[in-house]
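Here's a slice of the assembly, chains where they normally sit.
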Amino acid sequence: GGEEKTAAAQTDSGQKYKNLLITCENGLRTITLNRPEKKNAITKEMYEEWIESLKEAAEDPGTVITAITGSGDYYCSGNDLSNFANIDPSKMHESSKEAGVLLNRFVSAFIDFPKPLVAVVNGHAIGVCVTVMALFDAVYASDMATFHTPFSALGQSPEGCSTYTFPKIMGPAKANEMLLFNKKITAQQACDVGLVAEVIPANSFQQKIWPKLQAHAKLPVKSLVYSKALTRDMEKDILHKVNDAECDRLVERWTSEDCINAIVNFFNRKK
Amino acid sequence: GGEEKTAAAQTDSGQKYKNLLITCENGLRTITLNRPEKKNAITKEMYEEWIESLKEAAEDPGTVITAITGSGDYYCSGNDLSNFANIDPSKMHESSKEAGVLLNRFVSAFIDFPKPLVAVVNGHAIGVCVTVMALFDAVYASDMATFHTPFSALGQSPEGCSTYTFPKIMGPAKANEMLLFNKKITAQQACDVGLVAEVIPANSFQQKIWPKLQAHAKLPVKSLVYSKALTRDMEKDILHKVNDAECDRLVERWTSEDCINAIVNFFNRKK
């Protein structure tokens, strides 16, 4: 977005966020995941910042549309597995519970976000950033993007309300190929199943997406907010229940042999 | 439909409806929106007639399949904005409430319609005639048809249960491009997302669609009616709740500055 400037909100939060870059202009707020050297993997600190940045967007009267995007080649590579690395084995169950509470708060921030939220998927997307995408109001993807949710391969289980939203959006057969059987899909496949609204060629992605969102940000904000509420309010209770059930299951999974072995293998492969 | 004749039911209702043309033969009832000079825009009188014509179809033992279509180039251009034009400013809130009650009754007529209901989308479709389409049991479209729901552009919000049915059918990303961001889609795009069952070339649309529906009208009516009830009954309560919430919101929106300014601009552009 060459045309964008860093507005007051961003100047204030320049020091506030270590892992995010925020801009806000003419009603369009952009939250850029900014850990490109780590493929925008989400550390605990970054989960907290992402939650805070959504709160800030919700409360700012000048924000109409909020867009999430990534810097570098990845949109986001999901939960940073180093979150698992430094855990004192004697405190594994306690750490797992804390991680479950953090994940629950993170997903709730998407369920409850009151304004139009748009994913600008500039590149590869893995794990929780894919699953929460179904809680966004619009998703635009570069044709170089891929979508991957390898939960069972890591001894884990799906989150982000995807066990509810994915079968609803794409039917159980295609949802479970992703959620149970670790299938990675392309941007075009994600568009065909309804997870993505539109695929844009990578070489014109940045030039095309921002003017589109700038135009959306000029629409009457009340019509947008009230219309979103109509699409979401009937479903909020069930989404929170699904989020709770998914997080409870992950707290169990994270301390399971299946998961521990998979994480150990992951780090051994990287050595 | 050159083969169709105007049956007794139509003769009776020939004077009854000013804006609709009704035919009924061999189980197939056709309700044609017949204000082509106004692109079949729906006036208050026409809402009442459409509701009455559905009641008549439901109660007629000779009606198996009911088809809705438009005369001229448009299927229907939605709410006639002249409905807004002649309102005494001192009675704006009262008029808005009355319009909300009428809309609620109109949408309820689709939710509760007990027999197979088919949309024969001969051309462009705008607004409420698009949103209630997801309450039909089948939708066939000419390849010249388009589907447009420009609610937020007019300071309004979606109706026809579309805030529930559209995300369910096409996923939130594609639903919100239409419902929040005013995207107009083609017949083929509407078919790809599941709003339309089949697209037929415009030059053979009339020749192909009517024999198909005539064949459907020969199926055992009880199997059709009972099967439709199975697909619909579990969902009726939620559809009525969604309809209520959408109409309440529109009653507020219609008297908002957002909407009033948009309507004024619309009429200024036409001058």
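Residue numbering begins at 1 within each chain, and the chains themselves are lettered A and B in the order written.
We adopt the following convention: a residue touches a chain if its C-beta (ideal position, glycine included) is under 8 Å from a C-beta of that chain, and two chains touch if they have at least 3 such contacts.
As the structure is a computational prediction, the values presented were derived from the model and not from experiment.
In this structure file the full complex is assembled from 3 copies of one chain, 2 of which are shown.
Simple rule for what comes next: only the chains that are shown with their structure count from here on.
After Cα superposition, the angle needed to carry chain A onto chain B is 120 degrees, rounded to a multiple of 5.
Chain B contributes residues 151-153, 155-158, 163-164, 166-168, 170-177, 179-182, 193, 238, 241-242, 245-246, 249, 252-253, 256, 258, 262 to its touches with chain A in the complex.
Of all residues in chain A, only 116, 134-139, 168-170, 193-198, 216, 219-220, 222-224, 226-228, 230-231, 233-234 touch chain B in the complex they form.
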